[in-house]
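Yeah, one chain of the complex is gone here, protein chain that is, but the others are all in their spots.
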Amino acid sequence: MNTNDKETSRPSPRPGFVLDVDRNTPPIVFHHGENFRLEKLPPGRSRVVYPSEPLEGLPDPEGAIKEALLNPLGDSDPLPSLLKPGMKLTIAFDDISLPLPPMRKPDIRQRIIEAVLDMAAEAGVDDVHLIAALALHRRMTEDELRHAVGDRVYDSFAPKGLLYNLDAEDPEGMVVLGETPHGEEVHFCRRAAESDLLIYVNINLVSMDGGHKSTATGLAGYTGLRHHHNVHTLRNSKSIMDRENSALHASNWRMGDVIKDAGVKIFQIETTVNNNTFGREGPLALLQKREWEWSARDRGQFIAMQRGLDLLPVKAKRRIFGGWQSPYELTSVQAGEVEAVHKKTIENVYAQQLVTVEGQTDILTMGLPYICPYNVNSIMNPILVMCLGLGYFFNLYKGKPLVREGGVLIMSHPTPWEFHPVHHPSYIDFFEQVLSETTDPIEIEKKYEKQFAEDEWYIHLYRNSYAYHGVHPLYMWYWGSHAMQHLGRIIIVGGDQKAVRRLGFQSASTLQDALEIASDVVGPQPTITHLKNPPLVMADVI
Amino acid sequence: MKSIYSITNDFKNKFLRLGFPWVPASTPKGVDSRVKNNSLGASYDTEWARRPAARLARAVIVETLMRPVMSLLATPTRKGLDRLEHLEGPAIFAANHQSHADTPLLITSIPEPWRHELVIGAAADYFFNTKATSAISALAIGAVPIDRTKVSRQSGDMISELIGQGWSLLIYPEGGRSPDGWGQPFRGGAAYLAIRCGVPVVPIHISGTGKILRKGRNLPRRSKSTITFGYPMEPENDENARSFSTRIEKEVRSLADETASSWWDARQRSYRDSSPSLTGPEIGAWRRSWALSDNDGKTRKRRRRWPVL
Partner (left out) sequence: MKALRFKRNIPRYAAAKIAGNIMPGSGASFGPIDLIQEESSKTPGKDWVRVRPRLSGICGSDLATVDGKSARYFEPLVSFPFTPGHEVVGDLDDDSRVVLEPVLSCASRNISPPCSPCSEGKIGNCENVTLGEISSGIQTGSCHDTGGGWATEFYAHPSQLHSVPDGFSDEAAVMVEPTACGVHAALAAELPDEGVVAILGSGTLGQVTISALRHFTKPKTIISTARYPEQKKMAAQLGSDIVVNPEEIHRAVRRACGTKAITNVSEKAPDGRVDRLTGGADVVIDCVGSSKSISDALSITKPNGKVVLVGMPATVELELTPLWHRELQLIGAYTYGTERLPDGKTTSTFDLAFELVKTAKLEELVSACYSLDDYQEALKHAANAGARGAFKIVFDLRDERERYIK
């Protein structure tokens, strides 16, 4: 009762906005890996894109989920009427890369899967498989699966081998469903293809997630992915976060048609969460507050936190941040036919994240946090730093990029020359061999993709250990290829110099130095835009 | 030797220079900030300063500190106290305002029983901008915050509630200290509150304090001062705040005239509506100063201070 009162008394969340920096603007907090930087931006020509405050979560998530399953969108029957005794049912769900950081228990996936299984049990469905749709990502450990689907589901299915990670390199387990008119093979999980109903459970953290991409990518292997996970497609995805202008999504949508034509019946469930990444209260709450609204306590806490983190060894810092689970709240859940569902999902994602920004800028700055989709419980290696900055944050735009063509991107991250040997074995090789030779995505694709994709050791580790697939680091590099082509220069502030140089970027010890270096490219007195992210903000550049 | 004042000031400046996050960030222009500093400014709650312990402390401060200091600095002459003989219950004291010395002077001049049941309307943005100044103002002079930049219901409600409880109010209708020695036009706040609460206004004129702690000066000088109380004024039937305020201003002007000349001359001029203006002539800045310096008998002596090498 008490908490309810508190919620209703909370003022309504304010939208994100663009702050023009003047002399009185305080220094802005930049994420910087497992720490933070306070950066003073040049007055008069800088602006900061602030994210929206967290929207109110749905008061009754279970009720909303049930409601969505019973009242599907688009051309779809309610879930109970799709469930028949004796049918083959497969439930696929998003893997460890979503959401970021991992959310506090209960995970959305658990809530939805339990609701779905409840209906399946009522309908007398016996043959149920649950598959973590991880494509070429690393396998999830037992703990991670338990966190995602909950102990009840895990203990009911995993011991019988009915809850498992997708193995996209299992020749028996995968099937090619056909080709799109563009000649793209549609590679698909055999169990999912042969099921009477495939239910996909999404967490749509950003607008890139979901839609046909859930199944066409999540349940595919290298054979299928290479048709859209390539430099050409990604350079034509402007941006990958904007479904309508993304070649990546166009390809996935074509594949979606093939999947449909192959007779695979999909019941899509998509969910959105709010921006409550760091909590309304607690040690990180100040990260989603605006600097001038920090209380004395926030300020003291920040000073102590920053100093304390400086003193800690990096392993301890990783452990501390790795333990953070976001108190995300469900803001919407929609189910039914893929495209109708996804359309609504995008609206809900935009409602939380989209901020209108007028015009492009010469220099885009961003502070990169300690986590990206591929280093949950792991190490953020230099390639992932590149991917988070150039692949994800740069692409958080609609319309046109925040920074003009030929402009400069300045990112802040310690960028350690360090790799998780179990999770990212092929990354080490990619970094040691490929990047020491070239950083040109086209050349890398041409010369190395086949070697890395077909390396038997990587395949062995992907299938049996907890390694990302051999080709994954190349995909990371492709992810940044649009940004690399668009930008005139890329600078990393406060990074390991050698690692930054290996990435082909320039390193600067302070933001001031970085701005000096940038002036070689964009001239004196450039305009600067800082994307204050996360909590997530996506720029609608007009 | 460095004064304590300059040492604390140095310290303050050094701390301020550390900047955010050591000191709070100011809200950027054009941004609507949700976190109003609830506990400061016009919203500062002075309730604690009217509890018995605080009142006792204030009485001690007034009688043992302010009174001797003020009699030393200002050598006050108090006139017209007899005019308050028939005044009963709470009242609003409205005075002109030249100096920080005005308030301690009036606190020590306003007679019992009002003196110790008095709150003082103080600029919220000046006296209540930090926790420390807020606390000192509330404790030492019984200040309550008044928004001078805008009409705020918060201040009005709070004060009428206090008057309702039997507290009197001292207020400077000019809204702040005179910037140049001349007075400023009266604002309607005192009149509005008097009408709203149905209490009389006691006009007061203070002269001489402008030289003690004029706006822009931090070190006090000695100067003789005179405080002249006028007859309590009741709002007439259906009189609005604006015209009542004009009447109060006129009365204070007449009191000024009385201080400068004589009661009789002042009364005559008052009825002829020709009391000398407090706000000075509508002329250029230097001529206003010139006109004022006319009745300053002394030349200013200021020791030339060379830098200590």
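For this structure, a couple of remarks:
In this document, chain identifiers A and B correspond to the written order of the chains, with residue numbering beginning at 1 in each.
Operating definition for what follows: a residue touches a chain if its C-beta (ideal position, glycine included) is under 8 Å from a C-beta of that chain, and two chains touch if they have at least 3 such contacts.
Owing to the predicted nature of the structure, the values given are computational and were not obtained by experimental measurement.
Touch, as defined at the top, links the missing chain to these shown chains in the whole complex: A.
Across A:D75, A:E142, A:E172 or A:E281, the single residue that touches the chain missing here is A:E142. When the omitted chain is restored, the residue from A:E329, A:D455 or A:D496 that touches it is A:D455. Residue-wise, the contact with the chain that is not shown comes from A:H420, picked out of A:H147, A:H420, A:H472 or A:H530. The missing chain, though absent from the display, is touched by one residue of A:A262, A:L312, A:A351 or A:I428; that residue is A:I428. The set of subunit A residues touching the chain not shown comprises 141-142, 420-425, 428-429, 432-433, 436, 451, 455-457, 460-461, 464-467.
Keep this in mind: only the chains that are shown with their structure count from here on.
Centroids built from CA atoms put subunit B at 61 Å from subunit A. Listed in rising order, the residues of subunit B touching subunit A in the complex are 19-22, 24-35. Considering their complex, residues 11, 14, 17, 19-20, 22, 24-27, 38, 290-296, 298-299, 302-303 of subunit A touch subunit B.
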